[in-house]
Each structure stands twice: as C-alpha cells, then as structure tokens.
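Mind having a look at this structure? Questions to follow.
With one protein chain withheld, the remaining protein chains of the complex are depicted in position.
So, subunit A:
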Amino acid sequence: MPKDGGIGASTKRREDARFLTGIGNYTDDINLRGQAYVHFLRSDLAHGRINDIDTSAAEAMPGVVRIFTGKDFETAGSIPCGWQVTDRFGNPMKEPRHPVLAEGKVRHVGDPICAIVAETREQARDAAEAIVLDIEELPAVIDMKAALAEGSTKVHDELDDNLCFDWGFVEENKEAVDEAIRNAAHVTTVELINNRLVPNAMEPRVAVGDYNRGTGEHTLYTTSQNPHVIRLLMGAFVLGIPEHKLRVVAPDVGGGFGSKIYHYAEEAFCTYAAKELNRPVKWTCTRSEAFLSDAQARDHVTKIELALDADNNFTAVRTMTYANMGAYLSTFAPSIPTWLHGTLMAGNYKTPLVYVNVKAVFTNTVPVDAYRGAGRPEATYQLERAIDKAARELGVDPIALRRQNFITEFPYATPVAVEYDSGDFHRLMDKLESRADFAGFAARRAESEKNGKLRGLGINCFIEACGIAPSNLVGQLGARAGLYESATVRVNATGGITVMTGSHSHGQGHETVFPQVVADMLGIDASMVEIEHGDTANTPMGMGTYGSRSIAVGGSAMVRATEKIIAKTKKIASHLLEASEADIELKDGQFTVAGTDKSVAWGDVTLAAYVPHNYPLEDLEPGLEETAFYDPNNFTYPAGAYACEVEVDPETGKVTIARFTTADDFGNVINPMIVDGQVHGGLTQGIGQALLENCTYDENGQLLSASYMDYAMPRADDVPFFSIDHSNGTPCTHNPLGVKGCGEAGAIGSTPTVVNAVVDALQSGGIKVDHVDMPVSPSRVWQAIQAAG
C-alpha cells in the first residue's frame, strides 16, 4: 500500500473544500475600487466591410465612460500566433493581422467592433445599442473547400487566397507512400468529418485590467491556463509592456480544456483601457458571448487511406485533411492539425510509411485552436476508423488485425518523427479483453435484439504525445516559446513548504497531487506542503498547463527542485550531526547517520537554515529555497485500449452507450482517484463529441448552435458507469517520476470507440452502413439507415 498522502495514494482533493462550498476566488469574484465595465459590441455579420461607426449618440448615454474602436488600437501589435508552420514548399504560413478591435472589416459573427466602457454593465449594453454601424455585408466564406476554390471571396484582402498553409509530413516520404498504396493488396478509404466543437468550460472567460499610476505597473486578472504566457504574448507583442511592469494573475479557474490557453483580445483591451482611463476595467463574458468568442475546436475534413499487404500487414497510411483555422490564427492554432496530429498518424502500429497532408484554411468563423486532445483525437479517430473498416472489408477480427500490427519493441522510432519510449500494447489489449467480458457480448447482443435494439461492440487503440515538450525540438517545429516548466520549493523555518509552480490548476487537482510528490520525497506529511500557482508576481516563469503536461513536466521540475533541497538539508544535517554528508540518510522526515542511532528531525534542520547559529556559514548559504527549470528530452506517450458497447434503436436512430471499458497506460500514477476523475471527464467529453456536440454555421456564417438549446452538451445520463483501469503502466523512461499524463486520454480514445460500435451495431442488423459522421445523432443514424435501404 502506498504511504498515506504520498505517491500512489488516493488522497482526497484539498481544493474541493473551497470549490464545493462557494468560497473559491474566481476572476469574476475580483472587484476593484472604482472599476468600470466593458461591453463588446460584436459583429452580427460573418463578413463585412466597415464603412462607418457612429458612436456620438452612444457616448451621450448615461454612465458611458468612453467608447473604443479599432482606430484606438491601430498602433498596437497584432494578437500574436505562437507557432509558425512551414509549408510543403518551404514557405512560412500566412499570418494576417489580428487586431484587438476590428479594423476595416469584420470577419466572423462575434468579431469585436467597439468596446463600450461604462459605470455599469447594463449601461454599457444600453450604449452599445445606440451605436450606428454602417457595415457593407460581404459574401461569407464558410465551407473550406469552397474557400480554396478559384475566385473565392477572401477573408483577408491582403492575402493571395484563403489558404494559410499546405503542409506535408513527412514530405520526403510522399512518393514512397504513393507507391506503397498503388501496390497494396488492399486499400481501405474513409472520408470523414471531425466535427467542430465549442469548449464550454463551466466558468466563462473574465478579464480585469488594473493600472497603478504611482508605480506604472499593470495588472491583469484573467481566466487563463498559463498566466506567464499571456504576460509574454500580450506584453511583448501587443501592448509593449515589459514583464517587470506587468503582472498577470489567473486565480481559481473553472475549467479550460484548452480554450483558456490563448491570449484573447479582451485581455489586451482591459489591460490597455485601465491605463487610458486610469481606473480598473472589468469584462465578464456571457455564455452567449462565449459561443461567439472562445476559440473553437477540431473541424477537420479528412480522407484517409490505409494500405495492407496480402497478409494484412499495414504497409502505408496516406491522409489528407482540410483544417479550419477560422477567421484569425489563434495562439497555437497552426500546431494542432500539424505537429500534434501528423506525428501521431502511426498510432500503435508499425506501419512503415506515412504521409500526412494538411491544408489549413481561413473562413469567416470563430478561430479554432486546441481543445482537450488537440490534434491527437483527430489523428486517432481517422486511423482507428480506417482500421475498423479494413477489418470489416477483409473479414478479419478487429482485435486480431490490430494485434498483428502492434509495435512491440521500445524505444520505437516512427516514420513520423517521434520516438515512443515505452509501452506494451498487447498487455493493454489483454487487460481490455479480460475486463470487458467480450465472451458475454453475444448474449448481451441477443438480449438487446429481443428488445428490438441493435447492439454493437467497438474497439479502439490509441497513443498520444503528451508532456509537451522538449524546447529545442518544438523550436525546430516552429514553436515561438520554450516548453519547459518551473518550480520553486521554499522550505520555511519551521519545516512547512510552499511550492511555487509555473503550472496552473483549473480543475486538475494540482494542489493535492503536487504536495504528494514533494512530501513523498521528504518523508513528511503532505499537509506540510502548499502549492502556489497562477500569479506571475510570485511564481517562476512557467509555460502553464495543457497537453497533459503538468505532472510530467511541472512535476519533474518540482522533483528537481526538491532534490536540490534534499542535497542542501543533508549538508546541514551532516553539520548538525557531525557526520560525513555521504552517511546522511533522509527517511520519514528524519535525517540519520547510517548505521548509528544519531538523528535530527526535518524541522530542526530547516530551522537551522534560517536561524543559522550552529551552521556551516563558510560553506553554505543560509536559507532553504531552490528553483528548478525542467526541460524534458522527449514527449511522453500515454496509450490505451478501449471498448464500448452501444444499443441502437433502429426505429428512431437513438444510440445509447451500454458499457464502456478502458485500459490505459499512464506510466506511474501519483493519485489514482484523481486519474480516475480525469479519465471520466475525458471519456464524457469524447462521448459528447461522438454523440451530441455539433458546432454548426449556416451558409451565411450565422452560428446555428449558439446556445444550449441547440448545442448538446453531454449530461450524466448520456454516459454509462465507466469501467476503467490504469494499473501497472509502463513507466516513462525519461522523466524522474516515470509519469506520462492522463488529462486528454479519454477524449482522444473515445470517439472512434463509440463510432466503431455504432457501425458494428448497424451492420449486425444487416444495415450496410460503413460510416456515420459525428455527432452520431438520432437523425443522422436514421438517415444512414434510410440511405442504406
């Protein structure tokens, strides 16, 4: 059994006490003296030329402080993009200006045109209605293929066309892949759409800008997953404020799922306006506004071909994707369909040849960026749908086909530039087979059929690249930032510890898990360790939380800093115990001299560091505080095997998930209960994408699914009781904790599992349906059944 409170213990989440009793401190809880409120007047047209903005009547409205337009930000920088992709021909991607407020044109419904600052929110809204806009409507560019057609209207007039980039990976493999597909014994082709999603964190975005005239310091309180990144992007690229005059605070944050990684215009506006107006400026996003302004997700249109030889070995994968960027490039948008997608196209399989082509397209829609999984769900979905279809076409068992092609030796260098350090895909599948009761499936299917339902079984395997990532590698790939993480371990005089981390917790449970790591290393109780995060003023520069990186990268930084603490405390203990440093052992919070009964307690050593009366001052500085920056030398590679059973009502098309079983490899696990929760959440989001969620624009660029009346979020009764397992993983070989990360797995592995099961169910009823696009809604299933005759 793991030590209570240490690594491996299912310690209850200490942050829940404040979250569940309503005493958290979220950004909207922050109200500063004299603050004004901003309301953004947003475009209700998807595309239009701004001829005139008349704010005169609005400015005379009660409570109005000032109205800003794009003209106020003409000299400000563009909202920056943090990743530059180079196209197949060696050219940089197109990177049009993204203004804080619209300049010249509006490019999507929700594009902010004016910012109205007033004494109250309602006064700002009232004044917005008095603004007279003269905007000439232009044809909206919505469909990606149409956007690339000759003569299409351009989203950005200064560009040649709507193509952001045309990316090939690995370009040198293209001909060999084409050749392998030409010569294959069998080629399976699937054309599919990875549906666009709206992230829908429970807490909408909020920003409060503040400025201190006395010190010249700016402060931005914001709902962010990475306050240091916001400070760098906004300070250096948009507003020209150096880091030492800009503090960014992301206090308690109610969910992000990627959507709070990015630097948004509203943050820059509030920071800028606070100085201009010499008073704090607050913005609280409404849910309706979130649908039009939070970066959206996925939206790939893909054709994948899987080539097999006569013995059913995979010989090549070729895939072609149109990836929607929306109207502007969000912070990490170009990296999602490329490096976070193309590098995973080998999946769990030893396919020798892979070629990935991605055409990224500008459209008059909300920008698209990372969302739980980010590129990896898109890769897994298409590959695993193709494998499932291939098994059906060839008449072979889908599990046997996967097993036959599994990678079995590690480390394994894929043909798409990554090296998997560890894994055991057969063991995962063994576990899945034993736990999902495949033997009982036939009986369960018969029972469903008795009730007029079709039952299907879907299988899926996946691997993902997490713990993003080695800075020198991502730099070569176009990242404009490093991707290390940092930690400062501050041991206080009486032995308690404050850890300042650059990671950010917005629901993950860092405040519980990180102390488990530090306490375990020192042999002290986890309650002696407190985590501070989210404030650039008191945490070391860190890159924040996304890509399941916090324990793998942030946790590793914490280990390195704690190792430095251990080394120093051993020196102090050796002095106090008058023994050689090499003989000092630290166990259960006691320093002992090996082979003797001489010992000194943790608290005595820490006190000596700050009250250095008996202390080796000539050799050692007083104090006990260490910082480490950890830059990993590879990604981590969590993997899994999932099974899902669905029931389809053939009369209505409704799909119900009956069983869902997972076998995950997360490497070592620090807190199994919190990992369970991460898997539950990921699976639920994946099931949401598979069955329910669909962000839909009409041909004029109006968002049809603009509220919960039409955008279907998964609810508790949409998901089954999950049967999950993540025991006995293969440890990561290159980070000190052997951890891989667990935040995204459920969302990555679940969509193909569900759709494979739906197709299996329909086929079992003699309905010749090869594929149904997500969300597999009742009406789509019914249509597919109708079309199959």
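The definition used in the following text is that a residue touches a chain if its C-beta (ideal position, glycine included) is under 8 Å from a C-beta of that chain, and two chains touch if they have at least 3 such contacts; residues count from 1.
Just so it is clear, contacts and distances are computed from a predicted model.
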Identity of the absent chain, which is to be given by its UniProt protein name, from "Carbohydrate ABC transporter membrane protein 1, CUT1 family", "NADH-ubiquinone oxidoreductase chain 5", "Xylose transport system permease protein XylH" or "Carbon-monoxide dehydrogenase medium subunit": "Carbon-monoxide dehydrogenase medium subunit"
Contacting the left-out chain in the complete assembly, out of A:25, A:472 or A:652: A:652
Sole contact to the chain not displayed, among A:527, A:580, A:733 or A:779: A:779
Subunit A residues touching the omitted chain (full complex): 122, 125, 288, 651-652, 654, 691-692, 694, 696, 704-705, 708-713, 775, 777-779, 782-783
